[in-house]
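Excluded from the complex is one protein chain; the other protein chains are retained at their positions.
And then chain A:
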Amino acid sequence: MCTHGGGAELLFNGVKKHHVTLPSQSEPWDMKQLLVWIQRNLLKERPELFVQGDSVRPGILVLINDADWELMGELDYQLQDQDNVVFISTLHGG
């Protein structure tokens, strides 16, 4: 499940939660591939406000099962079934 908050949802037509079923492949999906997938399938506008290069734009907090993705290996983290990924924009708002 993919959730967007803090303003990030503005780039996804205002939709906050997405139940995502990724197409099966031989290798497990990692975060890097998930980002590409999100960009291709869910992101509705202004990709540069969400992704930057291979990763997310600075200022976007990524949580995997409520833990900071920096602790899980960031882009290299391999997704498991029922994982909950949350993207929160920390830029919007005081």
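We adopt the following convention: contacts are C-beta pairs under 8 Å (C-beta built on N, C-alpha and C of every residue); 3 or more make two chains touch, one makes a residue touch a chain; residues count from 1.
Simple rule for what comes next: contacts and distances are computed from a predicted model.
Remark: of the listed names "Cytoplasmic tRNA 2-thiolation protein 2", "Missing oocyte, meiosis regulator, homolog (Drosophila)", "Mitochondrial ribosomal protein L37" or "Gryzun, putative trafficking through golgi-domain-containing protein", the one matching the undisplayed chain in UniProt is "Cytoplasmic tRNA 2-thiolation protein 2".
On the side of chain A, touch with the chain left out of the figure occurs at residues 5-7, 9-10, 46, 49, 58-59, 61, 63, 65-68, 70-72, 86, 88, 90-94.
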